[in-house]
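Structure incoming, see below.
Heads up, one of the protein chains got dropped from this complex, but the rest are sitting where they should.
Letters A, B and C mark the chains in the order given here, with residues in each chain numbered from 1 onward.
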Amino acid sequence: MRVPLTVNGTTSEIDVEPRITLLDALRDLLGLKGTHTGCEHGVCGACTVLADGAAVRSCLMLAVQCDGIAITTIEGLAPGPGELDVVQDAFCETHGLQCGYCTPGMILAASGLLAKNDDPTDHEIRDALSGNICRCTGYGQIIEAVALAARRLRQNNLRPALDDAG
Amino acid sequence: MKPAPFDYFRPVSIGEACAFLAANPEARVLAGGQTLIPMLAMRLARPSALVDVTRMRELTGIDLAGDTLRIGAATTQAEALDSALVAREAPLLRLALSNVGHPPTRVRGTIGGSIAHADPSAEIALAATILGASIVYRDGDEEIRFEPVDFFIGPTITTAPPSGLLTHVAFPRRPKGRVGAGFREIAARRGDYAVASAGAQVVLHGDGTCASIALGVGGVGDVPVNVDLSELDGTPFAFDRVAGVVAAALADLECVGDLHATASYRRRAAIQLAMQAIGDAHAVAMEDAA
Amino acid sequence: MKMELTGSEAIAASRQTLWDGLTDPGVLAKCIPGCKAMTETGPDAYDVEMQLKVAAVGGSFRGKVILRDKQEPDTCRMTLTGGGTLGTGNGSAEFTITEVAPDVSRLDYSCHGEIGGLVAGVGQRVLGSVSRHLARQFFANLQKHYQA
Partner (left out) sequence: MTVVSRRFVSTDRRVREDRRFVAGSGRFVADIDLPGTLHVALVAAQHPAARIVAIDGAEALAMPGVIAVLDGQELSAATNPMMNGLDTPEVKRFPLAVGQNRYAGEWIAAVVAESRRLAEDAAEKVRVEVEPLGFVIDAEEAVSPHSLPVHPRHGSNVLLDRTFTWGAVEDDFSRSEERLSFRVTWGRSSTVPIETFGVIARWDPWSGILDVWASIQMPKYADQIARALKLPGNAVRVHYDVDVGGSYGVKRGIKQTVLAGYLARKLGRPVRLIEDRLENMRAGDAHGPERIFDVEAAFDRDGRVNSMRMRALDNAGAYAGRAPFQLGKPIGAIVGPYRIKSVEYRAMSVTTNKTVQEAVRGFGQSPTNYAIESMMDRVADHLGMDRLDLRRRNFIRADQFPYLIPSGSTYDSGDYHAVVEKVVAAAGYEALLAERDRLRGEGLCAGVGLAACLEPSGGNSSFEPLLNEKNRTSTWMESSRIIVDALGDVTVNIHTTSSGQGHETLAATVVGEVLEIDPDRIRVVRPDSLASLPGNSPVGSRMAVMLGGAASNAAKDLKRQMLAITANRMKVPVGDLVYDGGDVIGPGGSRLGWSDIVEIAHRRFHELPPGTSPGLTASFIQQVPTGVALPKDGKVQMYPCYSFEFHLVLLSFDPVLAKPEIHRYVIGHDCGTVINPHIVKGMTLGGIAHGIGAALLEEFVYDAEGQLMTQSFLDYLMPSTHEIPPVEIVHHCTPSPLTEFGQKGSGESGYLGAPAAISSAMQDAVAPWRVTLDRLPIRMSRVSDAIAAAQEEGVTSQ
């Protein structure tokens, strides 16, 4: 089936079998390798992307379902080559990652939260990230990163730039 | 873990969806996909086609219809959780929804999808059971309404007609009186399928006596269970007395044991959670001036 | 994982008729849920091909059915071994037929099974419910067969 897929603000027509997940379409057809395959059954959150600004698991969506939905992947966050957005930079600042495999999903889940709430409590941060499993960090520096990003967003009167995509 | 092949069909109307389902007995409805797609990936499920109803306008939305709160089957859990109507008219459902999965699964997961998959741990099914919601299917031209107690058979299995389409769930509106809801569940990790859960809606008369206590427990057996506490109707609310009635009502509760919890644990936990849920609900009802 | 299922069903048939049906591959093929083919491979031995479907769960299964310890028209043991896309299944079922009224018999059954492979590893949540449902379907089909 042919589906127009809008990812990071660009729409491309792809040809997929109905059984192809959004995750596989992003990786294999659009070459966006920043979205990672973890469990393929909706538990680990490594494949998290934003759909119309909300964090979703791309392994639990079919590509054929996604026409008309603005998808944002990790590749869509950085404002420019070599430039990091506020959330990405905060993850670097606190070392909110180690192997980097769950990181794109984690950052997108955090971005989804901060887009709605730029002053989250510790509990709200934990709740927003609870569907993303990290085996390296024990979450401490991740939660610090999200809190730091929130602080900087508030200080700069900014929210993550999702509007272009969504 | 790639699904076996299937066809994909996105109907625009209930009639079109029903016609497709009638003509394709091996087809399945795709609502939010948060339960079905993992089953496809593991090849536990292999439908001939998926009928994607996620964007069907007739199936989405939350509105009042007479004495019911009508929630379209394809309404997402996140939308229902954020809905002021749900908070006002079905506070128990709202509490239940806050326990469903994780934020990213609630964005896609739907009210109808959760009901149709009939997981005994599912919070929405439990809330529907406790509140006595009507589960409404369309099969061809026929509308079929199910009471939850007649609907759930076991995990993934319901009495729904094979070619039917779940169109909406009708929850009774907030009852008269002082109303409070409580919902508690336990799982090794928050957000997992509950190994035991309980929800309660306490309605008090103006003088603080019980008008009704609706209680249900989930996660312990094949189906969510409604617990009859009608003997407490009209009595003053006394926690010890309620505890006695609840313990007696749940003493013979049929529970399953599995690697996450023994049957005996589930039974004790169900009683404990039931009392906590009733306690929460009562506290809220006492604050409710309505 | 181990599965156990015991029960009792009243069937509108005489003891002999019910016995004949339960040992007739044609009748079994009709009543076993999802049975696509049942081929006799020897005395009381059959190859069975099934396309299972319970709600969302489905898969193909090929196996061997053997009838043993036949004491016509009272008791019989049936064993099933095989596997398919969902995993493996081995089991045995013992039937006892008691005539309770003219043309009504009670079928007591006791089944023991072991399930392995995929469904044992990922599908335990649904397994017990699905197998009970399949058993119910079988008896419902059997009822229907004799009522027709």
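Just so it is clear, contacts are C-beta pairs under 8 Å (C-beta built on N, C-alpha and C of every residue); 3 or more make two chains touch, one makes a residue touch a chain.
Bear in mind that the values here come from a model prediction, so they are computed numbers and not experimental data.
Every shown chain touched by the omitted chain in the complete complex is listed here: A, B, C. Across A:T6, A:S58 or A:T94, the single residue that touches the chain missing here is A:T94. By the touch rule set out above, chain C reaches the unshown chain at residues 1-2, 83, 85, 87-88, 114-118, 120-122, 124-125.
For chain A, the list of residues touching the undisplayed chain reads 17, 19, 27, 31-41, 43-44, 46, 73-75, 77-78, 84, 88-89, 91-95, 97-104, 107, 122, 125-127, 129-143.
In the full complex, chain B touches the hidden chain at residues 1-2, 4-5, 42-43, 186, 188-193, 195, 259-262, 264-266, 268-269, 271-273.
Keep this in mind: only the chains that are shown with their structure count from here on.
Rounded to a whole number, the gap between the C-alpha centres of chain B and chain C is 33 angstrom.
Taking the mean of the C-alpha atoms as each chain's centre, chain A and chain C sit 49 Å apart. Averaged C-alpha coordinates put the centre of chain A at 29 Å from the centre of chain B.
Residue numbers of chain B whose C-beta contacts span two or more other chains: 42. Multi-chain contact residues of chain A (touching two or more other chains) are absent. Across the interface of their complex, chain C is touched by residues 26, 28, 36, 39, 42-47, 117-119, 153-158, 193, 222, 256, 258-259 of chain B. Residues 1, 17-19, 21, 24, 40-42, 45, 48, 51, 54-57, 59-62, 64-65, 109, 112-113, 127-128, 130-131 of chain A are the ones that touch chain B when the two sit in their complex.
If you check the complex, the residues on chain B that touch chain A are 1-8, 30, 33-34, 37-38, 40-42, 50, 52, 54, 78, 101-105, 107-108, 190-191.
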